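Have a look at the structure that comes next, please.
All protein chains but one are shown at their positions in the complex.
Our next item is subunit A:
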Amino acid sequence: MSDLDDFKATYFDECSELLTELEEQFSAIEEGERDADRLNAVFRAIHSIKGGAGAFGFSALVGFAHAYETLLDYVRDGRVDLTDEVVNLCIRANDIVADHVNAAQTGEALPANYGAAEKTRFDAIARGDAVETDDDGGAPMDEFDIEFTPVRVDLEVFADGEAPVDDAFEVPPMTTMEAGQWEIRFTPHQALYARANDPLLLFRELAALGRMSVRPVLRAIPPISDFEPFGVYASWEISIVSPTVTEAAIREVFEFVEGDCDISIVDASLGGVNPPPEVLVEPVWEAPDEIASLLQLSDDEVAPAFTPEPAAVAVGAQDHFEEAPGLSFAALAEELKTLAPPKAPPAPVESAPVAAAPKAALPSSGDGDEHGARTAGVQSIRVDLDKVDRVVNMVGELVITQSMLTQQMDETLRARYTELVRGLEVLAQTTRGLQDSVMAIRAQPVKSVFSRMPRLVRELATKTGKKIKLETIGEATEIDKTVIEQLSDPLTHMIRNSADHGIETPEKRLAGGKSETGTIRLSAEQAGGNILIIVEDDGAGINRERVLKLARDKGIVAPELTPTDEQIDQLIFAPGFSTAEAVSDISGRGVGMDVVLSNIKKIGGSVHVRSWTGKGTRMTLRLPLTLAVLDVMLVKVGGGPYVVPLSSIVETMQCSRASFERVPSGGKVLQVRGEYVQVIDLAQRFEIGTEVAAADRFVVLCETEGSHKVALVVDDIIGQQQVVIKSLEENFERVEGIAGGTILGDGNVALIVDVQGLKTTPLHQSAA
């Protein structure tokens, strides 16, 4: 039970990867890159989703995926042109597949005919095209035409040169067949056994479809002198009688061995079509003596190839052959065990020389493009994230210990123990390298989040009736996995916001002299120790008057305050704030944007909005590159240690050298190179007493979002170091002005100052 659940979980994991891949491929296809590789990738993805779905019995998904796959197959073969219409249908189909997968995962039921319209479109497109190919019909079709005329059958398969013309029983897969008797001829290739498939299992599945009889065709067995231990000499003829079975159902049984065998499926009830040539059910095994002698031989000469066990069964099966020409299923099962070449030969004679060069042997086992592509997967492994996290944590602790050790080295020690110093230097380098490598394991391209957005934008465009184009830039930028996971919700909200409030209706856009289609640009870039994710639209921009009025009405901003434009823009992140005149089902309930802010803050990032009236809005997420280790400046406030992220520090200076100015509110501003910067005294803000004389204190000039500066006044500056960020919320709750905690070399906890949070607090506080 739990095993199956495990498999399911893996399947859904894979599905989400495959769906991402689909999204990617189609966005490239949409741009015009319509090469075969992309189509093949799409086909493989859908096929894999379908295959897994079949194994778990998600029949709705299988049904839809199958129809979709059929269309793709036609496109791949060139029978259907990849027109824009088809591409759009495919993109829509991807969404439906995603919905099906989602429904299967959550156990929710989709409407019974969900996707039926698209399914009909697939068929229509496939058929429509089939008519065309019919016209320029190839030569082989004529002869089939004659044979098949009594029944209306789509013949598109035969238009393709690939169709196994030499096989008289081939029938197009798209046809819906009537009930009756089916004749199947199944000739496995060696590859089928090499991939550890067992015909017996296939027969069992077939047997579930209806009344079945199986006849082995053993004519191909050569005389013992030419007998290859691993050769494949058996084929089978199977007939199934069932009123309900369709060709598709039969094909499905063989789905996973396609390409590793020849199969022909013929509806015998159509009559006369298939006198299978020489259906003589003759288990021609005329030389039992030879077999017997072979068995005797086996001990010495062929020993490694034949284990005694199957040999014994072979003798048992032998009897069945002689007494029953029309073999029963059970007997066949026995027979199969012996006739099928040993699947994992214990010590195959042939492979002995190969064993010396195992690497060379590998490619030969995976022939065919699809399989070749899959073997590349061996290069990566799936590892439980917890395990990686444990390593990350330990490396973090190691980094701290290392920096603590380095700090212990004073000048006298340095002079006396040069070897120790050198050792510590090497240790420092190694830890740094180790840390980078571990972080690289966790890093993932933002593509995994970005790729979900095109669909969102499509849906939003449909719902709002606007024309919206999404551009993504810098998808390959890598961020820590935890950050990526936390990114999905905020991005969704931001894009919704842009689509709903930012982009105008086509009419308004045209009236405003813009192009009809609005653009949302989603980009990611690395900037120092941060990652910037920017959501930009070319819409109307933030209506500041209305935002301010609403904020005042809702009591978010006190009436006497006059916030700057920038502060007004930031108000859209205040809890309970929404400017949408009508609450739509997309956004407007005022719960979206404050979620963005809190999610981003939770991962140590910040959000900044800039808006240009009539031109658009830009929202910038600044995220830490990694969550685990942070370069910080250690400072002292009121006797306690605090750390300020180094990435936000511009410069530090002594208070006695800084020029403070007073402002009417009683606060101070700092003049730095002609710029006036808000001053925050940490001791005051954190309500901790300080005994340090004002002149001896220090100013830490920090840069926050959007290159706005803030000056923090602290008692002392201790130095730089690396720290591991620890959550306060894990055991406590969020504390205003504090981004988290960290453990110093002496084992004490130091708090991480939330610079951006400090800067924005006053507005909210005076409002409350």
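Methods note: a residue touches a chain if its C-beta (ideal position, glycine included) is under 8 Å from a C-beta of that chain, and two chains touch if they have at least 3 such contacts; residues count from 1.
The rule is simple: contacts and distances are computed from a predicted model.
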item	value
Which of "L-lactate dehydrogenase complex protein LldE", "Simple sugar transport system permease protein", "Protein-export membrane protein SecF" or "Purine-binding chemotaxis protein CheW" matches, in UniProt, the chain that is not displayed	"Purine-binding chemotaxis protein CheW"
Touch with the omitted chain, as defined above, among A:180, A:506 or A:641	A:641
Residues of subunit A (touch criterion as defined above) contacting the omitted chain	1, 393, 397, 640-641, 685-688, 726-728, 730-733, 735-738, 741, 743, 747-751, 765, 768
